[in-house]
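Apart from one protein chain that is not included, each protein chain of the complex appears where it belongs.
Note that the chains are named A and B in the order they appear, and that numbering of residues resets to 1 at the start of each chain.
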Amino acid sequence: MSKIAVTGDDAIAQAAKLVNPDVVAAYPITPQTIIVERFSDFVANGEVDTEFVCVESEHSAMSACIGASTAGGRVFTSSASAGLMLMFEIVQIASSSRTPIVCAIANRAISGPINIHGEQTDQLLFRDSGWISQFAETNQEAYDQTIMAFKIGEHPEVLLPVAVGIDGFILSHAIEGVEPVTKELVSDFLGGERKSTLRLDPDNPVSIGLLHLQDYYMEARAQVRDAQQRSKQIIIDTFKDWQKLTGREYNPIESYQIDDADYAFVTMGSGAGNARTAVDELRANGEKVGLIKVRVYRPWFGNEFSTLTKNIKGIISVERAHSFGSPGGILGQDVKSTLFDAKQTPYIAEYCYGLGGRDCLVKEWTEIYNRSIQGFNEGENLPYFWWGVRE
Amino acid sequence: MPDVLPTDVSDVEFKKWVAEKWGYKKLPMAGSTPAGTAKFFRTGDWAAKQPRLIVENCTSCYKCYFYCPDSAITMVAGEDGKAHPEFDMFYCKGCGVCAYECPGRKGEKAIIMEDLK
Partner (left out) sequence: MIINIIDIRLHGRGGQGVMTSSYLIAEAALLEDKHVHAFPTFGPERSGAPIAAFARISDEKFYMKTEVYEPDIVIVQDPSLLSQIDVTAGLQQGGLILINTNDPNKADVQAVKQKRPDVKLATVDASKIAKEEIGLAVTNTAILGALCKVTDNKIIKLEVLETAIKNRFKGKGAISDKNIKAINRSYSEVSI
């Protein structure tokens, strides 16, 4: 099929349309608004069979989603930044209730000061919540990952909610070409309607989400822990199934020019596009540099990460997110703790960049590279550094 | 515990489950249990007080029936042919919500709480 010109938000809405969820409950927030706005068009035009619940807040949106999902429905929602904050109490309950809700997140900086632009800190707050958390680099990836998210989350071995992140404005409001798939393909891929053994059913009544105190709380949390671990194989399998159908390859941790690389950028989301371009420019100057892109952040694919970095001398971890008072970045902590187990630990330099949507040009990525290499050559790890912040 | 929760689990079976300390592999997912198992548990012996009906003050308004947090009240036709509350002391915790909410007749309550002997 020829490509369609869509924004990242539109791509996700189109993907959700093909999935035809039973229920969508969402509340608008920039830069996600277009996703639910477009989807409400589909509902109004009768292009989907979805029950669209107009709620009064994100807290209610996620609550309605959990209700719909525990009733056995296929459920989609979307939010960003402050919306996620308001939703956050219920976000935790979505994973412990084992509701495979798919939530598209147009990643946006957290207030304050108030800002509407791209930053991944909001989704990284999902880190410890039991959600599967993925990031997309392009609108095509956002489109594909949204569809795949339903299959991953609803797998009986998983039953966890899935977040798919796109950088606010950089993808959410940017037009790119997206190769669409057909409704039939999506329906076959998902295997028809959601099948759910544990659900609220008047003919087979159960209670879900009961009080667990000292005697059982740890066991209930351990179930989510195990589901996260089990989801790794399901994610890999689902990516492969999608590749068979569409020819588009997906991996939880992806690499570019890594085979003979001495050094590697590690990043997530749309920034990987700029890093990739910087790798091309640096390679043209003879630098042996590659890129590792973390597509699936939770669960963390440590083994896959270690395999890619086993011959790397220096890692340059660059993230559009921050954590105050922490020993480094958020992604950086995962990178470091994974490398701690490696036989030969590479040097590492950690950067925070692009908060609140601040641009980071390709030439800045090459400057980040040069600065890091200089440190590595002096035999040092570089302290955590906020790139581009004025003193 | 089976994969799909049974709907008609027995009193004895369910209490046996509760007494066992299951590991997370056996524990049903998502904090779920068969529905309605609260009926197996006598909560009436938590009570320090019990409600008493003064039938001549009862207007059959049903407020006590709706407010009772333990569904321990059923409305039963009395000698006057009107519905009046009956308290199931197997479940009544003696919380007193029914008495508090009771509007009574002309300021005189139809339910009052009394010390349990």
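Methods note: a residue touches a chain if its C-beta (ideal position, glycine included) is under 8 Å from a C-beta of that chain, and two chains touch if they have at least 3 such contacts.
On a predicted model such as this, the values are computed, not experimentally measured, just so you know.
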Indicate each shown chain that the hidden chain touches within the full complex.
-> A
Chain not shown: contacting residue from A:48, A:116, A:186 or A:289 | A:116
Return the single residue from A:173, A:221 or A:288 that touches the missing chain.
-> A:173
Option from A:5, A:44 or A:245 whose C-beta touches the chain left out = A:5
Which positions on chain A touch the chain that was left off?
-> 2-5, 7, 116-117, 137, 169-171, 173-177, 270-274, 276-277, 280-281, 283-284, 359-362
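By our rule, only the chains that are shown with their structure count from here on.
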Mean-CA-position distance for chain B and chain A (Å) | 47
Seen from chain B, its contact residues with chain A in the complex are 3-5, 7, 21-24, 27-37
Residue ranges of chain A in contact with chain B within the complex | 96-98, 159, 197-198, 204-212, 215-216, 218-220, 222-223, 226
